[in-house]
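Submitted below is the structure of interest, expressed as structure tokens.
Just one protein chain is left out here, and the rest sit where they should.
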Amino acid sequence: MSLPESSEPRPALAPKDYKRDLKPVWCPGCGDFGVLNALYKTLADLNLERHNTAVISGIGCSSRLPGYVAAYGFNALHGRALTLATGVKLANPQVTTIVAGGDGDGFAIGMGHFPHAARRNLDMTYILMDNRIYGLTKGQLSPTSEPDLVTKTSSLGNIERPIDPVTLALATGVTFIARTVSTNIKHMTEIFSRAIKHSGFSFVQVLSPCVTFRGKTQYKDYQGDGVIYLEQTGHDQHDFHAALKVANNGDAYQLGVIYHVHTESFGVRYTRLREAFKQDKNSAVLDVVNDFLP
Amino acid sequence: MSLPESSEPRPALAPKDYKRDLKPVWCPGCGDFGVLNALYKTLADLNLERHNTAVISGIGCSSRLPGYVAAYGFNALHGRALTLATGVKLANPQVTTIVAGGDGDGFAIGMGHFPHAARRNLDMTYILMDNRIYGLTKGQLSPTSEPDLVTKTSSLGNIERPIDPVTLALATGVTFIARTVSTNIKHMTEIFSRAIKHSGFSFVQVLSPCVTFRGKTQYKDYQGDGVIYLEQTGHDQHDFHAALKVANNGDAYQLGVIYHVHTESFGVRYTRLREAFKQDKNSAVLDVVNDFLP
Amino acid sequence: MDCRDLTLAIVGSGGDGVVSAGEIIVKAAAAEGLHCFLLKSFGPQIRGGESSCKIRLAVDPLLSIGEETQILLCYSWGDYKRFTEEIRLTKNAVIISDTDDKVADEDLPIEILGSQTWIKVPLNQLASVEVGNALTKNIVSLGVLEGFFRLPEKGIAGQIEKRFSKKKADLIELNLGAIAVGRKWAEDYERDFQPELPRFAEFTPCEPNLVLSGNEAAAMGALWSGLKFFSGYPITPATDIMEWLEKRLPRFDGTMIQAEDEIASCGMAIGASFAGVKSMTATSGPGISLMSEMIGLACMAEIPLVVINVQRGGPSTGMPTQTSQSDLLQACYCTHGDAPHVVLAATDVKDCAFTMTQAFYISEKYQLPVLVLLDQFVGQRVESVPRRELLETGIEQGWIKRCDRLTPDPAALAKNRYHRYQLTENGVSPMSFPGIENADYIASGIEHNELGYPVSHVGIHRTMHGKRYRKLDFIKEEMKFMRHYGDPQARIGILCWGSSKGPARQAMLQAEAAGIATRMLIPSCLMPLHSDTVQEFIDACDKVIVADSSYSAQFLTYLRTQVALPAAKLVDLHFVDGMPLPVKELKAKIEEVHHELA
Partner (left out) sequence: MDCRDLTLAIVGSGGDGVVSAGEIIVKAAAAEGLHCFLLKSFGPQIRGGESSCKIRLAVDPLLSIGEETQILLCYSWGDYKRFTEEIRLTKNAVIISDTDDKVADEDLPIEILGSQTWIKVPLNQLASVEVGNALTKNIVSLGVLEGFFRLPEKGIAGQIEKRFSKKKADLIELNLGAIAVGRKWAEDYERDFQPELPRFAEFTPCEPNLVLSGNEAAAMGALWSGLKFFSGYPITPATDIMEWLEKRLPRFDGTMIQAEDEIASCGMAIGASFAGVKSMTATSGPGISLMSEMIGLACMAEIPLVVINVQRGGPSTGMPTQTSQSDLLQACYCTHGDAPHVVLAATDVKDCAFTMTQAFYISEKYQLPVLVLLDQFVGQRVESVPRRELLETGIEQGWIKRCDRLTPDPAALAKNRYHRYQLTENGVSPMSFPGIENADYIASGIEHNELGYPVSHVGIHRTMHGKRYRKLDFIKEEMKFMRHYGDPQARIGILCWGSSKGPARQAMLQAEAAGIATRMLIPSCLMPLHSDTVQEFIDACDKVIVADSSYSAQFLTYLRTQVALPAAKLVDLHFVDGMPLPVKELKAKIEEVHHELA
């Protein structure tokens, strides 16, 4: 993100100022509440302008998030948030563009778009609210569901191997990659903040429990020994191969910034391209007819 | 693949016996001719039954391949070959299932299916005929096109970063991964053979020049110092992190088997599941009505 | 007042146990051989949001869910608001609510405020104090209903036992106790106040009826037809089909796979069918929009394929939990090019099973995609169906055995080169599949000649179009069966389709009771439509009401492409999607037309 320049200093907004008067439909105890609260805090911390912020999502419990943020929002189609966000950012580059959505939305039906958003390195932040289940459709397998998990579509246990979103992000060239957990608002806020400030495509996997279709187990898993904070292990965020090693969680979930590198974004490159195209060319739109003179 | 058991020994077929009487539409000099010839040889080497072999493809120059092989074939939709092949293999497991297609077909529009085919580890072989350009539509950018490449849709040079199919294959859990080049029929044949014999999902990236839209450069690039044969470098095919290091080509293309591991396929697991479901259950289809007794 | 037919509604928030109360009543009734309907409806909340159940119980077979509700059990007036359009009360409806649920009068609709019989029951109190467990509130209320309206006592006890048998035994006792508390409260109240209540008539319990939803019936119909492969992607309101098959298909050596998206699920089904097994997928509107290209592939490559669309409110994500008949035109024209395929529609729960066997019969025999239209109203409502009737569909109609595809004759294969797309009189060519020797071929979505080889020759294109379209001529004749109802001499005709059947028949009966004769025609095969039959019907009527539940009158639009509908005769009665065809409005229209004609 490049923070917009503003002529007069704006009054700082509080987290609550980013709250819309629409009541979340989430189940009591859903991890997504935490994500939403951390996002409010982040927006306030960065003092982002509501009218220059857009939150784009697909369909799913998690994808309801934009409706709760007082900024521009688009609750679009299942799996397609990244495509819309690409259009938003390219058409209106000053807009801080945030994409949010679920594991099914992003890595089942939306899988085809992630690697392309990644390699374009557009300046936007993608927050994956990963509950490892389909919430909105009431409990089917997700591509991040654990092996052997019993769900409504795997009544004798999941026989597919899950996708690891962070490994995939690394493999496709995402330039900022982090993992956090919805029970730790402070950690989430810090990570979101860094992700949004990163200029280029940033990806944050948030472990966000689904109490209704995953019971209480996820909350337990994300406690105590269940998680490791990379900040405390001396992990080198700039080392690609080190990142790959901590990407796929072993016994515990590895949280924090996993990888971070700087590469020019598509937007910056395109702007340069525009200048090159303009060299020695007419600038009146109607003059392009002359291109057709025989 | 598990080779079908046959009661009487079949007469061995020669490569030419796998040739269909349909003339390829490819341009003279197209790399895809080499891939086709290597495939004929492989089928003969493995003595595969024509009627128990299916070659499935999408749309593209390369995707015309099934039409030229005397076996069951399906020239389906752009980007969807893996989905059809999944159905074929699950419905008719004795069929040796081979998927072939281009870089655009597989990693642009077809991107959404690759990681899922990979994590299911179905017993099939995917041959990517990678020319790093869109051939059939006459020369636009492909997701594997090099940076700065000038094409019909990047007249001042490509500003996107390419995808590396092998890295992606590793990140998504493909159990057999190799790279070869269409100018080396012998190497291709060996690799194809191993890939087909692998039980699980195997992925082979073939560097296959497009003479029409990439000129002669690709042939030059794939010669001499341009390629390194991993067989000669003592690469450990079973080491995931080593594989990642050779995946993304540096100055030269790294050819050979890059990664190889054994994991149960979806098919094998599903068969076990079926048995579990059958335990203590009625087997007459019409009896399922009793499930609805109040 | 004794009734042989009772309609009731339950409203509350998720935690109130609305749905389980409803299910217990319906299953209890069906267990004693009664006929019943159950229709659930939810707000947008995933859990804990507002929810409702509409229930109808009757001694005689039922046609529809019942338009107006005689009894309303409301746990929470806050949640009631969402359903005012969906639950319409009769003039003298009985209202039962929780004494604890205070609400200001101005927040209540007029039909509640004006109600003659509004009984406030201390449900919360009874549950927490008398039963000793606040969670039994819904069970206590079942007892109250049982007491007031003579709901099937044994049946309810049976369901309680069945429901809790897997958990602890003392739970059964607790809940049976809750029933007793509720029943006693009702009896006391009656004794003291002698309210005038509709009571369920005495009846002799008989063989239990099955209880199932249209989605389940459709899945079962597919299984009966020999389904061996199902690939799907979750989507409301179609997911039930996948979930049901997940547990059944493997028992019969079939495969169910949850795909990564709808394009993949349709592609997998096409692949499996190409490989020789009966395959299908099921989705709702958004999924069909994504599958359009795949459906065209199946037309062109001539692959048997069955696709169910359980329609919901559109466009786009629309209203996922509401019903709709607004995907008809899409079903007919979704894919590009001239792509011959078939569209069938099911009218009620039992018909879902029957329609599926037809779908497989047609798609396998003619090697093309068949789209089956259900909707949330028929797919997710629960109906009682006599076991015998369902088995008749399964066995006696004989469809099931007849739906195998034409494979190449081995003798011919030994002699002649196999031409997959051989030109034939009815357009159907023998279809091989991997495993058959000397019959390998190349299938493709590109235009091809008889061998399957790609061509771009206009003459061959014309010939092959002809081959593919010829099938429809034959299907049209095979599928000309349509449902006729009512008085064959009536001057007023009704044309409708799919799940509108039930409400429409209900309206006809009401009209009949008011002395107005009507007749109705319902095609189950919409494309290709046997237009002669429909035209005859139109010609024979003085007025024709064309009814569906879509905002843009899709059925009428479609009919116009098929038959001549003189403006003077036509009465267009379409409703916004979101709700089943309303009986009341249709009946009013019938009366209006009747007066006009008189």
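Residue numbering begins at 1 within each chain, and the chains themselves are lettered A, B and C in the order written.
The definition used in the following text is that a residue touches a chain if its C-beta (ideal position, glycine included) is under 8 Å from a C-beta of that chain, and two chains touch if they have at least 3 such contacts.
Everything quoted here is computed from the prediction, not taken from an experiment.
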{"item": "For the chain not depicted, the shown chains it touches", "value": "A, B, C"}
{"item": "Omitted-chain contact residue, chosen from C:259, C:300 or C:508", "value": "C:300"}
{"item": "Option from B:11, B:28, B:224 or B:250 whose C-beta touches the chain left out", "value": "B:28"}
{"item": "Touching the absent chain when the full complex is considered, from A:37, A:52 or A:249", "value": "A:52"}
{"item": "Absent-chain contact - pick from C:4, C:154, C:462 or C:484", "value": "C:462"}
{"item": "Contacts of chain A with the absent chain, listed as residue ranges", "value": "20, 22, 49-54, 56, 59, 64, 66-67, 70-77, 80, 83-92, 94-95, 112-113, 116, 270, 273-274, 277-278, 281-283, 285-286, 288-289, 292-294"}
{"item": "For chain B, residues in touch with the removed chain", "value": "25-28, 30, 59, 61, 77-79, 104, 108-109, 111, 134-138, 140-141, 143, 152-155, 212"}
{"item": "Those residues of chain C which, in the complete complex, touch the missing chain", "value": "43-44, 82, 85-86, 263, 284-286, 288-290, 292-293, 296-297, 299-301, 309, 311, 313-322, 324, 326-327, 329-330, 332-340, 444-447, 454-459, 461-462, 465, 469, 550-552, 554, 557-558, 560-561, 564, 567, 576-579"}
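In this text, only the chains that are shown with their structure count from here on.
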{"item": "Cα-centroid distance, chain A relative to chain B, in whole angstrom", "value": "31"}
{"item": "Contacts with 2+ other chains: residues of chain C", "value": "247, 260-261"}
{"item": "Interface hub residues of chain B, defined as touching at least two other chains", "value": "112-113, 116, 270, 273, 277"}
